[in-house]
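Note that one protein chain of the assembly has been removed; the remaining protein chains are unaltered in position.
So, chain A:
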Amino acid sequence: MKLLIVEDEPGLRESIEKYFTEEGSICETSNTLESALQKIAIYEYDCIILDIGLPDGEGFAILDYLKLHNKQDCVLIISARNSLDDKIKGLNIGADDYITKPFHLAELKARLLAIFRRKAFGSTNVLNYKEISIDLLGRNVSIDEKNIVLTRKEYEMLLYFIANKGKVISKNAIAEHLWGDEMDMLDSFDFIYTHIKNLRKKLSDISGKDYFASVYGVGYKFV
């Protein structure tokens, strides 16, 4: 996957680049609107991660450019402004998704892959990871053609882990992905443990493999 990261904050830009590059994707970065516009004029990208507040203008200009030149790049907006107007404006002029700062890299990746899959393969696609096969349209999970019945949360969690395979995902990130705003109330992460335990068992009952590795209480890794 070829990726363009348009972000003026160096710390954030580098983290995103590092997180996505290790996986094998090609990442390019831009810290200004002007250089980003130059890049999208010359190269084709699968996905663009776009910060709205750039030092030389608003990221919306990139969306306008893409629309004008009929380019199909996926665009995921990241913004510090949790303002509904910006969200609606961004999605109206061609962005595929919108994420508000601060976010977890795992969340960013899961969202990006979701929009990429949607655009690249249309609506009928099957996601394969090792022997796990997920029918994204029918929300069906099977291992070696044997169906596994998962709850909605377990299904979401599995997709999330596969998107971030090989990465340590913090409990905070998992909780935020599954519960979003209600996160506010979670005093302990015990319930995440319960969910992971259930999912782990359902998967290993059929495949005989343990896909989850716990990392010193900070989070989990899907391998």
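Convention: contacts are C-beta pairs under 8 Å (C-beta built on N, C-alpha and C of every residue); 3 or more make two chains touch, one makes a residue touch a chain; residues count from 1.
Everything that follows uses one rule, which is that contacts and distances are computed from a predicted model.
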Protein name (UniProt record) of the chain left out of view, among "TldD/PmbA family protein", "Phosphoribosylformylglycinamidine synthase subunit PurS", "histidine kinase" or "4-azaleucine resistance transporter AzlC": "histidine kinase"
Touch criterion as defined above, residue of A:72, A:147 or A:194 at the omitted chain: A:194
Residue among A:32, A:133 or A:170 touching the omitted chain: A:170
Residue numbers in chain A that touch the chain omitted from display: 9, 11-12, 15-16, 18-19, 53, 78, 80-84, 100-106, 153, 167-168, 170-173, 176, 179, 181-187, 190-191, 194-195, 215-219
